[in-house]
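What you see is the complex with one protein chain gone and the rest in place.
Chain lettering (A, B and C) follows the sequence in which the chains are written, and residue indices restart at 1 in each chain.
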Amino acid sequence: MLIFEKGKEGRGLSLLPECDVEVIMPEDKNRRERALHLPQLSETEISRHYTELAKKCHGVNDGFYPLGSCTMKYNPKINEDMASLPGFTEIHPLQPEHTVQGCMEVMKTLEDYLCEITGMERMTLQPAAGAHGEFTGLLLIKAYHESRGDKKRTKIIVPDSAHGTNPASAVMAGYSVVSVPSGEDGCVDLEKLKEAAGDDVAGLMLTNPNTVGLFDKNILEITRIIHDCGGQCYYDGANLNAVMGTVRPGDMGFDVIHLNLHKTFSTPHGGGGPGSGPVGCKEHLVQFLPSVLVEGTEELSFKKAEHSIGEMKDFYGNFLVAVRALTYVMTLGKEGIPEASGNAVLNANYMMYKLKDLYTMAYDEVCMHEFVMSLSDLKKKTGVAAMDIAKGLLDNGIHPPTMYFPLIVDEALMVEPTETESKETLDQAIQVFRELYKLAEEDAEKLHMAPVNTPVTRLDEVGAARHPVLRYEFEK
Amino acid sequence: MLIFEKGKEGRGLSLLPECDVEVIMPEDKNRRERALHLPQLSETEISRHYTELAKKCHGVNDGFYPLGSCTMKYNPKINEDMASLPGFTEIHPLQPEHTVQGCMEVMKTLEDYLCEITGMERMTLQPAAGAHGEFTGLLLIKAYHESRGDKKRTKIIVPDSAHGTNPASAVMAGYSVVSVPSGEDGCVDLEKLKEAAGDDVAGLMLTNPNTVGLFDKNILEITRIIHDCGGQCYYDGANLNAVMGTVRPGDMGFDVIHLNLHKTFSTPHGGGGPGSGPVGCKEHLVQFLPSVLVEGTEELSFKKAEHSIGEMKDFYGNFLVAVRALTYVMTLGKEGIPEASGNAVLNANYMMYKLKDLYTMAYDEVCMHEFVMSLSDLKKKTGVAAMDIAKGLLDNGIHPPTMYFPLIVDEALMVEPTETESKETLDQAIQVFRELYKLAEEDAEKLHMAPVNTPVTRLDEVGAARHPVLRYEFEK
Amino acid sequence: MGNYIPGTKQEQKEMLAEIGFESMEDLFGHIPDEVKVKDGLHIPEGMSELEVRRKMSQIAAKNKVFPVIFRGAGAYRHYIPSVVKSVISKENLVTAYTPYQAEISQGILQSIFEYQTMICELTGMDVSNASVYDGGSAAAEAVAMCRERKRSKALIAATVDPHVLETVKTYCYGNEMELDVIPEKDGAVDLEALRALVDSGTACVYIQQPNYYGSLEDAEAIGEVAHEAGAKYIMGVNPISLGIIKTPREYGADVAVGDGQPLGLSLAFGGPYLGFMACVSGMTRKLPGRIVGQTKDHNGKTGYVLTLQAREQHIRREKASSNVCSNQALCALAVGVYLASMGSEGLKNVAVQCTSKAHYMARELEKAGCRVENQGEFFHEFVTVSDAPAESILSALEKEGILGGYPLDEHRILWCCTEMNSKEDIDRAVAIVKGV
Partner (left out) sequence: MGNYIPGTKQEQKEMLAEIGFESMEDLFGHIPDEVKVKDGLHIPEGMSELEVRRKMSQIAAKNKVFPVIFRGAGAYRHYIPSVVKSVISKENLVTAYTPYQAEISQGILQSIFEYQTMICELTGMDVSNASVYDGGSAAAEAVAMCRERKRSKALIAATVDPHVLETVKTYCYGNEMELDVIPEKDGAVDLEALRALVDSGTACVYIQQPNYYGSLEDAEAIGEVAHEAGAKYIMGVNPISLGIIKTPREYGADVAVGDGQPLGLSLAFGGPYLGFMACVSGMTRKLPGRIVGQTKDHNGKTGYVLTLQAREQHIRREKASSNVCSNQALCALAVGVYLASMGSEGLKNVAVQCTSKAHYMARELEKAGCRVENQGEFFHEFVTVSDAPAESILSALEKEGILGGYPLDEHRILWCCTEMNSKEDIDRAVAIVKGV
């Protein structure tokens, strides 16, 4: 039941005292006339309503969540405690600098650590999400070329295995997109890349390990090709959780990167945000960074980059997300950060190893922190698609892997266990995967009908898009 | 799965820094030898374990909770916020008085308000629960008689409808118990009471409204009879939620009372505590109060009563529960407190009215905040007992009423809706009750098997008591 | 040192052995040596939870929490009901991903559907998305969504929040829309100047109501100018003001955006906040970001899904209208709980208290010798000009634990009042100002 269908006219909470000054109302011409329908509920009803909604959700604490490319690691409770300190939550963004030295220290310290982890010179915490970071990074590249009077660069090269945000971000930054096909090994096809490289190329967007979970060994060659043609190399940080402490994007030749603090740095996803997508860059791009940077050692101060591209949003980014991420990095430190990556890779390889006799792996090589299975064989054989296996997992209390991505793999399921899962959890999930495979062979129909144990069964998405109902309609 | 069956040797959290001073160990003769088996889990596993446990519980936010005599009203969120202020949680109980003026103000203010609501002179917040309060109150009575050299009083009169704690508390206080039968109207049988009253009676324990939900109109006569024989009148505050602002125990002639802050004053029950059972008394008993009382207006200080019975426990009571209760009383105030009671009574009468054509009411009169149904007719007719209806409610998301209490009503179900429930909730529950009645007539077996939608079905309680398994046994 | 890795070293070794590796190094052996980190990361060693708690608490203590705040300028301190925090800290809501798997995400999806409805109610619009990053990015996305093949110029009022203006500029730098600023006159949009700027290439006119100085623009007239030229009309609004001020729809807007922070989110040094976006039904398919729709499951049971995804990047890739994917879902939930807690009357009450207190403070500051610059009606912000330097006034207030208004220049201060400012606070602040 929707919240609007609950409650009754006149119910409500008592939240504010009476107005203690003379009441002023706007003049008629500016006064709202339209009736305002907000819920009218007692606190009991509100509280119960959201308790009911929460029960219909599955978070990381509810079970295994191997959602590929999303790095659903456990969200430590201490992070939440630190992000709710009044010394952080009650600070106005426009307070005088000497009254926000703590906030600035958070920003500066986190920036320093993230720069060291990624091999970047400076980093802005302003972007609010990965996609926002991509857009920001591309604008840095744009500003860079323009600053050199290099106006002919209109293209961004994106591999066909890339996240959909990459091409979309490129377009937002005013570029056209050149898609480069992947080789049979899932990696960048060097020949094709060389063909695409030219003096109209502003840059390349890449993630390494790539979206099929493999580390592209030719990475230095790839970034060299782009640099040779005068382009800039952009690193999509989606997969950083595989390589922290082993490889740094900066050392692979990338000029600019974004991170997803809500993936790699354990801040919660919130059911779709708030995230945080800091953007780091090499020395030559620092002058273009947006927002302000924190400078100084004792007395910290804000400084705007000389040729800043401006503001990507109001204020300094999703600050409380940065607080959580800093808490996390401080906790793990120089040994813990690489350990996280090492175990993320171990867990992925373990699961892949234990499944590959049954499920077809898209690429049967050592994977990084995730691997991609192709269910097209199974589908041919039984009619059971990736979607059906995914929905079967729901009935077993496991969040499905990412489905149908990357696009270059048919019937893809992309599994990312993360390092915060125990061997028992992996073993249990492996067993469920194997049982579902068997079920597919024995009773495909059952999987077509899955899930059955969830608050709702499969929903009519086509109908939803065809006849959109996007809000509750109050009776007139 | 028990927490001991999860995890693995060597797993754990990193909570403390290394010891920064020389490590000292106890001498061998005092050193623990016995192996210590505590869980060895990562934070992910711990967090998921308790998430799983929490899912198997039903709290006030999960639905209607008409558990008679327990006053399961909604627990406001602001109360929790206030009880987690560091200015309350981080205070050592033995800090110097000038550093705990805030805590003392909480105690004094709450005491003042509760005294006004109940018509008492002073109140101690030390007792940790209702039963603890009963014991305290009886010791006050004991000390009172002794202080007057009146040593012959060895009996406490308790109606047969009383809570089991009453006689048990009386015994703890060194008294023997005289049970007085209730009249047909569920109220105290005045004649029987007069017979029991005598110079060996230390006092009477009573709750009014009584445990069948009725206000005993003869209350002044009752307390007079006891006073006339030299006894003291003890008020069990379990049912105070019915009469706040309408009647005060002090005005009904009671000398000493206990309250249940976790019932009447909206502090959460915590699955069985912590509660709080303040004990208030009239002027003549103040000198015997346990613990310390807060005195003063500007600079507050602790003072021990002149002839204090001593300490009922360490320190000053469940202080954070008092914080919640004070928050509640401050919120409701002089109009809100009577309104709470008024609506508690209204809701009970409404439900009773809507059910009494079908269910047999133990006493078909205007009830107070709860009413008692007797299902013996139904049981005779269909074999469906109070227990079965209760379990049937579980399958409908409703917490059952109190079962088989008071003992004087056969197949009792005691329903206390509380004032924080909406008419919709009552109507829905009424409908469920009616449907279950119908089901009892049509398919008794189904109700015997209920519940079926719960994490477990009916448990073997007899077996549990006969072959007690009271802890997990580790393999040797 | 914490690491949140359940497996012990022993277990890791066993797992490695089982899949055919000797060590972690071996597992990473396929990575070319020349790109590998040689001597570890140069960040401090990890810390225990106790140490981290201490360290972070010490850092937080370096900030000054002002008990009394008269500063707004884009971030507002309002009362946040207890029930809001209690809901948004439920772990299954906090730790879930974007609700792609609708069957186990009905709670989040329904909460967003309810949020969308509430935003539509507030703004008077037909359709709302599931939120974007904040007010600034919402404004920028709104401008972008109005672009048409022959209309690629945006006009934005000089009287909008400078952060918003800067953000719109950056987005336009990216997508290469032309952006002109409509000059201000007496602290409001210069209608004549607007008329001169608008033409057949104008995609949209963007104004803010109440504007940066707190004043109410002649929003209906501005909208008419925009529409006459065939341009879309976008209004950035303060959602609290909508409790009593005309809705963007009533003023004639096609798109309404704003920052939802005042609706239950803490100041938090600027974020996370959330941007809301709503529009008339004709523009639904141009709206960027997630949208939740109602539908049925196999058994005919009502449910909710992310819908109209054909607009989005993961389907359309380079043809998408925006790259937004993660947004501010948990903040949208907070807004939903806030608005449910306030109810229609409650929100109106907040708005009335905000404007009443601001007007009281403005009057009192005038009595204290400041001049209020706003010419027409204002909501809960206003600008004073004082003889005393703004910095002196603000320092004096700061000493007393009061965060004064935002200094616009040497003598101009932008003040804000909300329901959190009692008459007593205001009187105390004014007395201090008077004493400077």
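Criterion: a contact is a pair of C-beta atoms (placed from the backbone, for glycine too) under 8 Å apart; a residue touches a chain by one contact, two chains touch by 3 or more.
As the structure is a prediction and not an experimental result, all values here were calculated from the model.
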| item | value |
| --- | --- |
| Touching partners, among the displayed chains, of the absent chain | A, B, C |
| Those residues of subunit A which, in the complete complex, touch the missing chain | 7-11, 13-17, 41-45, 47, 51, 76-78, 80-81 |
| Residue ranges of subunit C at the interface with the undisplayed chain | 49-50, 53, 79, 81-82, 86, 89, 91, 419-420 |
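The rule is simple: only the chains that are shown with their structure count from here on.
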| item | value |
| --- | --- |
| Which two chains share the largest set of C-beta contact pairs | A-C |
| Centre-of-Cα separation between subunit C and subunit A, whole angstrom | 20 |
| Subunit C residues counted as touching two or more neighbouring chains | 1-7, 11, 46-47, 49, 81, 83, 86, 91-92 |
| For subunit A, residues contacting two or more additional chains | 11, 43, 47, 51, 61-62, 74, 76, 331, 420-422 |
